[in-house]
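Sharing a structure below in structure tokens format, with a few things to ask.
Removed from the display is one protein chain of the complex; every other protein chain stays in position.
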Amino acid sequence: MWSYALHRTAAAAATLAAASVIIFFFIHFIPGDPLYVLLGDSATPDQVDALRSKFGLDQPIVVQYLRWLANVARGDFGTSIFFQVPVLRVIRDGAETSILLASITMIWITLIGVPIGVIAAMRHGSWLDQGLSGVAMLLASVPTFWVGLYLILVFAAWLGWLPSSGYPSIFEQGGLANLRYLLLPSLTLAAPNAALILRLTRASMLDVAREDYVRTARAKGIRPARVVFRHILRNALLAVVSAFGFTFAALISEAVVTETVFALPGIGQLVVQSILRRDYPVIQGIILVTVVLYLSVNLLVDLSYRFLDPRVELR
Amino acid sequence: MSGALRSFLAPFLGRPIAFLGLIVLVGLATAAIFAPMLAPYDPSRLEPVARLIPPSAAHWFGTDQFGRDTFSRVIYGSRLALLIGVGVVSFALVTGVPAGVLSALFPRFGRVVMRMIDVLMSFPALLLALGLIVIIGQGVTNAILAIGVVYLTTTSRITYGLTLRLRTETYVEAANSMGAGAVWTIRKHILPNLISPLLVQASFVFAFAQLSAASLDFLGLGAPPEIPSWGNMLAESRIFITRAPWLLFFPGLSIAITAFSLNLVGDVLRDRLDPRFREMLNGNRR
Amino acid sequence: MTASPILHVRNLSTRYTVKRGGKMHEVEAVKQVSFTLGRGEVLGIVGESGCGKTSVARSIIRLTRADGGEVLFGDTNLLTARSDDLRKLRLKIRMVFQDPFASLNPRRSIGDSVAETGDIHGLFQNAADRGRQIDKALRDVGLDGSFSTRFPHELSGGQRQRVGIARAILPAPDIVIADEPVSALDVSVQAQVLNLLADLREMMGLSMIFISHDLGVVGHVSDRVAVMYMGRLVEIAATREIIDRPVHPYTRTLMAARPKPDPAFRIKSGIEIGEPPSQFERPAGCPYVNRCSIATARCAAEDPHLRPVASDRLIACHNV
Partner (left out) sequence: MLHVSDLSVAIGTRSDFTDIVSSVSFEIGRGEILGLVGESGCGKSMTSLALMGLMAEGGPWIRSGRVVLDGFNVIDMPPYRRVESGHGGIAMIFQEPMSSLNPVLKIGEQIEEALAVHEGLAGAGRTRKARELLEMVRIPDAALQLGAYPHQLSGGMRQRVMIAIALACRPKVLIADEPTTALDVTVQAQILSLLRELCDTLGLSILFITHDLGVVAQLVDRVAVMYAGRIVETAPVLQLFEHRGHPYTEALLSCLPDPARPLRRLTTIAGQAARPGAILRGCAFAPRCPKIAEICTIEAVPYAQLSSDHHALCRFPLARPPS
């Protein structure tokens, strides 16, 4: 039982290790002396010497990498050039927004994408099916920020129901009501990805419906609705669950744009600001955090597969 | 030649909407090529007097805050869209396909390459592109390269899966049993059977590249402002969202129609594919 | 009637490593298989799925890497042949495959597929010569030249199998290894292809290894029959002997289980035949031990070797 879980975890760790090497070299790839890249052009000489010894920049590259890895393990991602505070703290401030945004979006994707995909598949070929598939394809072809801007135009500017930007934390004044700031952003982020999940659910439902064991179930005299939910949906969801892995990746990517459109104080917007401000340590830190987050979500999806599909032991 | 054309068009004739998709793509290409003739105004000519005019007979799509004609800028924008699409697709195919094919046919080489691809795929798409742009700098070519790397990973992974599948086909084994070398197998058996699945992949990559490029432009990290691009136009329109909604509508619609048509064409071609390959092409990502 | 041998297979062994339940398993697909093929002879290899009959063929033609033993064709060992020896092997020993729908590349014309060997090894002087050889090969298998410009999807299963045979015989080979060539065809089409193979055998003096799970077909086509079980050769003898007087317990079971197309001879139902063990729990000693009606303690301990029991019959069993 454990060999599969251990095997998958080891694979994820190996990928993370390899990714960390690339992330480490990120600073060195940037044109210019790594010291001034890390400290900014107006760094004072003693700041430069302090940093050189801390990261052992005069040491061979492997030692530098290990030194960097040790620091990162301890949570020391270096100091933000712009904010002059530890990078981790900058990221932590933005974490709440991004995590809440991602979670609410995942809920929308699951609530909208899967059920409608099932309905479209059950009504295969009907007007409803073609309509839903058409809308899904349209949503999957539309730039995220265009959807966002239009939601702002309609719900914030014209109707004034919802705030168009900003996000006061739920721990501050206003409490949970502040979540309404995330309503439009999460819908913007959910639209294209829910469309993809809808099309995937529909396609895998239709594939499974053609399988022999579904014909066996019908031959047993089982009512159509029960055949759909007990036999077709259960197998179709296997494909959908495995798609949640890369949907989460798409989510992180588009969050960068969505947070910029809605001026949300999340990690996504932070990356863009840091790039424009040439705040490289923060960029490096964010990339590392998102890669760790993404690989862990992928690992979770992989491990959950173990319980959904009994054949997985064979793999 | 007409035989190949007819066989290419065949899937579209049956489905009117898909045919529409094809027509839109042809329209995009014509707009891009004949932009100077089609655009009524010089896209970058400032006309302070004609600032923020709504769509009218003189300016079909209205004008922006500098008095530039939106319709002309949309027409010229199709040039960049085509350039980005073709650039990203060719980069992804030129690098991804050989990597996928060779990795599948030479397992020792394959294990290393596919591991590297896995590592690259652990970076969410836009972050990978942004990271690359930070290193190689902004600009159209760099944007194409950055987005190209993102779709190099999915293309090589899909090609790897397809080639692994093709390698076990009986006709490839028959060729091996007759003494066919790797080059012959690739040229005569693998590549010809990769063409239609890769055509499907190319349409999806072309569509996603539009969206990624627009995002980069919107974040101000894509094409420089002086080049008319749909993404830049949207970024600039943000401030006038309520006063000049047409600035938001037309560029966004152009991106959506282009991406939608390409997705449609990709879908239609995918339905004609051998069912065993169809399922492999779901692994795309934005 | 052993004609002078054209092919010697000695102690051929092939192992696959298979991933199952997270662990790697070694499966002995072919274990110490030895036999000779006479010039102009048809040797049938029969056995159930997973018995290694296809692996033997794939090892000889080097589609699969054998782990041990040797295959002598004339004086060259095919398993280690290099450059022009290997080229000779590719032209002299040809293979016909089972599935007519998968053995032809859908994107290439019938002519190109038939001429593939010639194109690879440069057997054609010029395009005209190539066209002639294609037409001749197609006519030899009962099709006409017009097929060369058509594509696989325009042909029936039987026609495609004929194209597969044309591709194999184009370079006038000495040996054709046919791996279940008619199993995917209907009875009426099967008869046509079997007649074709018989004609080609006479016309070109071909020696053949004919692999099938269908005893009726193998019995009809072969001069001698080898029976395989769990990677081993358990019995080999003249066809008449195997059909009328099977000796090895497994061969007897196989003969008994075959549904003869004659309602007068019905299998007495209920005879205990048991299931072949999976490749992964291979019993020690003789592989047939736990299904064999005459098994003794020795069978469970010691794996029997193939030994002659009559003028031209070899058996791998302690008690026969």
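Couple of notes before you dig in:
Which chain is which? They are A, B and C, in the order written, and residues in each are numbered from 1.
As a working rule, a contact is a pair of C-beta atoms (placed from the backbone, for glycine too) under 8 Å apart; a residue touches a chain by one contact, two chains touch by 3 or more.
As the structure is a computational prediction, the values presented were derived from the model and not from experiment.
Contacts of the undrawn chain with the visible chains, over the full complex, involve A, C.
Only one residue in the set C:K88, C:H121 or C:H213 touches the chain that does not appear here, and it is C:H213. Across the entire complex, the residue among A:Q64, A:N235 or A:N298 in touch with the chain not shown is A:N235. Interface note for the absent chain: among A:L38, A:L182, A:A203 or A:A217, the touching residue is A:A217. Looking at subunit C, the residues touching the absent chain are 48-49, 156, 186-188, 190-192, 194-195, 198, 213, 215-217, 219-222, 239-240, 243, 253-254, 256-264, 266-267, 269-271, 273-276, 278.
For subunit A, the residues touching the chain absent from view are 125, 211-213, 215-224, 230-231, 234-235, 238, 308-311, 314.
Assume only the chains that are shown with their structure count from here on.
Using mean Cα coordinates as chain centres, the one most removed from subunit C is A. Chain B has its Cα centroid nearest to the centroid of all protein Cα atoms in the structure. Separating the CA-averaged centres of subunit A and subunit B is a span of 22 Å. Rounded to a whole number, the gap between the C-alpha centres of subunit A and subunit C is 54 angstrom.
Per-chain Cα centroids separate subunit B from subunit C by 49 Å. Per the touch definition, subunit B reaches subunit A in the complex via residues 17, 115-116, 118-119, 122-127, 130-131, 133-135, 207, 211, 214-215, 218-221, 231, 234, 237-238, 241-242, 245, 248, 252, 255-256, 259-260, 262-264, 267, 279, 282-283, 285-286. Residues of subunit C touching subunit B in their complex: 61-63, 86-87, 90-91, 94-95, 97-99, 102-108, 112-113, 116-117, 120-121, 164, 167. Of all residues in subunit B, those touching subunit C in their complex are 169-171, 173-181, 184, 188-189, 192-193.
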